[in-house]
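The structure under discussion appears below in the form of structure tokens.
The complex appears here without one of its protein chains, the remainder shown in place.
And now, subunit A:
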Amino acid sequence: MTTDPTPHQVASRPRMWTRIRESDIGYSFFRSPFAMVAAAVTVAFLLAAALAPWIAPYNPFDPAQVSLWDGKLPPSFAGGDERYFLGTDNQGRDLWSTILYGGRLSIIIGLAAVFFGMTLGVVLGVVAGYLGGWVDTLIMRVADVQLTIPGILVAILINGVGQIMLPQELRAEFSVYVVIFAIGLSDWPQFARVTRGAALVEKEREYVQAARVIGLPGWLIMWRHVLPNVLRPVLVLATIGLALAIIAEATLSFLGQGVPPTTPSLGTLIRVGQEFMFSGLWWIAFFPALTLVILVFAVNLLGDWMRDALNPKLR
């Protein structure tokens, strides 16, 4: 009867949309204005980051496009040059373009760091929770020790050691990866703890017992049965973790530990800008800082909403 696929496709689209709308998550989302605004802002930032090379009027990472003579110009609406909407920094880089590119770098580092920390934490957490015994003790005690030290200090330490261990000629090229590695390594215990807790619960469930009885190997049970069922809380943690990772990257760069000044992230821009606060060049620090605040605020709100929506106890 349905030999023609077209009507089927047309029909399935609204159905999927309805399914999303009518799901628990969708229901909660469309009734929370905060969540909708936060999601819109976050998506806008992600789009801006992805499309930066096409939206930005200049490429601030290409030194040949920068003219020192245009340095320190105020925003165009505050009496500056029309070519530079948000003004220029002390090196003559267009601030609007630099924020787009810098925000892109911040978001990429944030996402990559969270992904790295999450993967590491979830794997270790599932292993610790499922296997138990000395493996559990070892992994969780290491996590506990690391949790007693503030994350940013761990990141500074790892980043410093990482930069020194790299040969000098590779330092600038790989500094972004070192920062990702440092931030990721500083927040895996959070993921490990949550995952382990969930895995402990799942391990006693009948379906896992059943899988064990029929003789499936441990790794397969962990991968196919335990892991999918512990991911819910991890998703919440990852969203909040993204905001923290972006802040951590900005902190490292602000302290001069992160990415090199020739490819500025938001933190680097704020660091450069704050040296000019006393001299009245407020825009160099203000706009990157504002961007950072809005970005982190939006991601945080989204994470908070997600925690509430996914937690059956809070409903």
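Everything below uses one rule, namely that a residue touches a chain if its C-beta (ideal position, glycine included) is under 8 Å from a C-beta of that chain, and two chains touch if they have at least 3 such contacts; residues count from 1.
Assume contacts and distances are computed from a predicted model.
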{"item": "UniProt protein name of the chain not shown, from \"diguanylate cyclase\", \"Glutamyl-tRNA(Gln) amidotransferase subunit A\", \"Peptide/nickel transport system substrate-binding protein\" or \"Ferredoxin\"", "value": "\"Peptide/nickel transport system substrate-binding protein\""}
{"item": "Contact partner of the left-out chain, one of A:Ala38, A:Leu185, A:Val226 or A:Leu281", "value": "A:Leu281"}
{"item": "Touch with the omitted chain, as defined above, among A:Ile20, A:Ile55, A:Leu68 or A:Leu235", "value": "A:Leu68"}
{"item": "Identified contact with the non-displayed chain, of A:Ser23, A:Thr137, A:Thr262 or A:Asn311", "value": "A:Thr262"}
{"item": "Positions on subunit A contacted by the hidden chain, ascending", "value": "62-64, 66-69, 71-72, 90-92, 168-169, 171-173, 260-262, 274-281"}
